[in-house]
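Report on one structure; see the data block that follows.
What you see is the complex with one protein chain gone and the rest in place.
Right after this comes chain A.
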Amino acid sequence: MEWEVVIGLEIHVQLSTTTKIFSGASTAFGAEPNTQACAVDLALPGTLPVFNENALRMAVMFGLAVNAEIGKRSVFERKNYFYPDLPKGYQTTQLAEPIVGPGFVDIETEEGVQRRVRLHHAHLEEDAGKSLHEDFHGMSGIDLNRAGTPLVEIVSEPDMRSSKEAAAYARKIHAIVTTLGICDGNMAEGSMRCDCNVSVRPKGQEEYGTRTELKNINSFRFIERAIDTEVARQIDLIEDGGTVLQETRLYDPDKNQTRSMRSKEDANDYRYFPCPDLLPVVIDDSYIEAIRETLPELPDARRERFISEYKLSDYDAGVLSGYSAQADYYEAVVKACGDTKLAANWVMGELAKYLNQNDIDIKQSPVSADQLGGLLERIKDDTISGNIAKKVFETMWTDGGSADEIIEAKGLKQVTDTGAIEKIVDDVIANADKQVEQYKAAEPEKRGKMLGFFMGQVMKATGGKANPGAVTGILKKKLDALCD
């Protein structure tokens, strides 16, 4: 039987506010345990939450960026459950009247599948603390620094039909929130976390199958792998005559499998009700319009501009605009070197390779856009070849310095002086009788390929510094002269 996969995502985005959603404690990452948890975050008696204006502003920005209606009246509710990292015994969240109503984003997979994914809504809520289950004499340790960090939870409709679409959607949300500057986008630190609702149904069937929820996935690659694994599990189960249970499952990246966490049968009864400590949040059109005017260029618009202004291919424009820090870096390189295509090749090629290998975000790149731009200028004006440029880049990455300094210090300047090249070519030819004979014996149309050997010898003799274009021309001229 042919199966269709149905996926909906709930993405939690940590807002990059300075302070908590309901208290004046800092949200900076990586502080000593419990040094950023104040009386409000700890839910001590007599404390009252006060809503952070910046969290509201950021949520509205997001809503505007995804073509959504903004809730002019939104209401905080209490979601009641007990867990030690939730000191109040409830999470303050929104349910019936969220800040962001229905909207949509357009996605495209690497294979070029396009789809509009509808957003059901997005709401504001607070994050919980962290439980550390290492052994503290048979007890658990609780760090409440994260408790009260503002989150926007973005709930999609079940509009995605493959794991690749789900990953493309998550990437698009990541691109939007980082472009807006409302989230640092650091998935490894948990700034963006994803729950995937997955079900399968026979192709053509209208009714949805029973879904499972995969919790807390924190990389795009794991979104794809977790969904693929879960889809295979569900199809096997059904084809063997079983039924899928509605439950929460955990994805284990090491074993590449999902396992049951809890079934909805004994699911928590959250007993939502409007929070009596917080009044309805009311905003007007002028507030919303003032925020609309502050919106930066969004990823879709930037991609279009990269195509029209920089003449990039669809693919390159999509990759470069997909992450705002990368797009900013790229534009700075273009500004420095004036060559849009060369800049694109290097940002997506050599630079991306080094960043990936060293697991470094482009914002922390040891090679600045100006440095890279300076290097590309030297390729353009024939001071160095592309291959030598890679060596210069390597030095730049490890030791710093400008392209000109490195080229000077290492004597890498390309030899373009034809007199000097001719002399080297003569030497090479004089010392390669066998290859010269083969060249002469070859059909004229096959000789081009045979230049490789001589080229290699010249490059060896010059330490790769000879201008490849000039060498080819001289070699051809001199060898062909021998053939007449």
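One rule holds for everything that comes next: a residue touches a chain if its C-beta (ideal position, glycine included) is under 8 Å from a C-beta of that chain, and two chains touch if they have at least 3 such contacts; residues count from 1.
Everything below uses one rule, namely that contacts and distances are computed from a predicted model.
**Q** Just by its UniProt name, which of "Fe-S cluster assembly ATPase SufC", "NADH-quinone oxidoreductase subunit J", "Aspartyl/glutamyl-tRNA(Asn/Gln) amidotransferase subunit C" or "ABC transporter permease subunit" is the chain not shown in this complex?
**A** "Aspartyl/glutamyl-tRNA(Asn/Gln) amidotransferase subunit C"
**Q** With respect to the chain omitted from the figure, which of A:Glu32, A:Glu206, A:Asp240 or A:Asp359 is a touching residue?
**A** In the complete complex, the chain left out is touched by residue A:Glu32.
**Q** Based on the whole complex, identify which of A:Ser23, A:Thr212 or A:Thr383 touches the chain you can't see.
**A** Counting the whole complex, the residue in contact with the absent chain is A:Ser23.
**Q** Over the whole complex, note the residues of chain A touching the chain we left out.
**A** That gives, for chain A, the contact residues 17-19, 23-26, 32-40, 42, 44, 50-56, 75, 80, 82-84, 131-133, 136-144, 261, 269, 271, 274, 278-282.
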